[in-house]
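Only one protein chain is missing; all other protein chains are in place.
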Amino acid sequence: MGTTSTVLLWVLGVLALVGGVLVFTLNSMARVTFALLGSLVCVGGVVTVLRLPYLGVVIVLMMVMEMVIMAVFMIAYMMNPAGLMPMSMLHNKRGSLVISGLVFAALVVGIFLVPWPDRTGARLEDTTFQVGMSLMGDQMLTMVTLGFVLLATMVGATVLATRRGRYDRFGDDLDQRPANDSAGGGVGR
Amino acid sequence: MTFELLLVLAAGLFCTGLFGALSQQSIVMIMMGIELMIGGVIVAAADFWYFLAPAAGSGQVVIVAAVVAMAVEMAMGFAVTTAIYRARQVDMTDMAEDLKG
């Protein structure tokens, strides 16, 4: 690992931590969301510097989309989205601080005490190819499971979030065509 | 040394997120904490892969799984928040403790 990489890792790491702390100290919900976005983009940067360019850039891509959508919900569900009237929305702050502090201390002690094994094997030149071969090869089952989890999430989230069921759309006998939808839609209706 | 420091970064992100998830009342803010925790997991996984077993493609699959977990967590979290808000105008965990023992 060269000097440039080390410097980059330091900068990205510090920025990620600062962003993470800002998430729980800022007042404005929009700023909170984008502090988290900044933190996770730095995580993507760290992953990229660790020679995983594909996963790193995909993390950045996904986090931007995810956090912008998250911002919509933050604004929708928080009573003080712009942080113009600061207020505390915490419970059991001391207990949480103690627990997370203890966990952090335990993790750090573990990190420095555990005799980590030496590096085994050499890195392939094309890590993108490596993850692809892994997902399409010996980790195929993982890939399939993840696919089904995502499908189930899409269906489940839609069912949970929507107010209207099929009887609202198609009438009591499910024979009403076209469906009675509040939004017109773009496919011939 | 970089290896250990990156693990400390991962632990820091994880514990910041843990603090948020434990202390925040709003469901949406709790989800932000969980996102941060998974971010820590990603850093740790990438770190382990790079410094301990770069020949193993399965190490990268852990990161893929963590990213998927993030997406699933957010989608289901917002769906549940929307459902509970629609039913009972509740967006704070302290107002949804019916099952508290």
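In this document, chain identifiers A and B correspond to the written order of the chains, with residue numbering beginning at 1 in each.
As a convention for this text, contacts are C-beta pairs under 8 Å (C-beta built on N, C-alpha and C of every residue); 3 or more make two chains touch, one makes a residue touch a chain.
We adopt the following convention: contacts and distances are computed from a predicted model.
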Protein name, per the UniProt record, of whichever chain is missing from view ("L-lactate dehydrogenase complex protein LldE", "TatD DNase family protein", "Ribose ABC transporter permease" or "NADH-quinone oxidoreductase subunit H"): "NADH-quinone oxidoreductase subunit H"
Interface partners of the hidden chain - shown chains only, full complex considered: A
Option from A:Thr128, A:Thr142 or A:Thr162 whose C-beta touches the chain left out: A:Thr128
Contacting the left-out chain in the complete assembly, out of A:Val11, A:Val64, A:Met143 or A:Ala161: A:Val64
Options A:Arg31, A:Arg119 or A:Arg169, residue touching the unrepresented chain: A:Arg31
Where the missing chain touches chain A, by residue: 28, 30-31, 34, 37, 53-54, 57-58, 60-61, 64-65, 67-69, 71-72, 82, 84, 126, 128, 183-187
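Everything that follows uses one rule, which is that only the chains that are shown with their structure count from here on.
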Averaged-CA centre spacing for the pair chain B and chain A, given as whole angstrom: 7
Parts of chain A lying in touch with chain B, wherever the complex brings them together: 1, 6, 9, 13, 16-17, 20-21, 23-24, 32-33, 36, 39-40, 43, 46-47, 50-52, 55, 58-59, 62, 66, 69-70, 73-74, 77-78, 89-93, 95-97, 99-101, 103-104, 107-108, 111-112, 116-117, 119-124, 127, 130-131, 133-135, 137-139, 142, 146, 149-150, 153-154, 156-161, 163
Footprint of chain A on chain B - complex, ascending: 2-9, 11-20, 22-29, 31-33, 35-36, 39, 42-43, 46-47, 49-58, 60-61, 63-65, 67-68, 70-72, 74-76, 78-83, 85-86, 91-92, 94
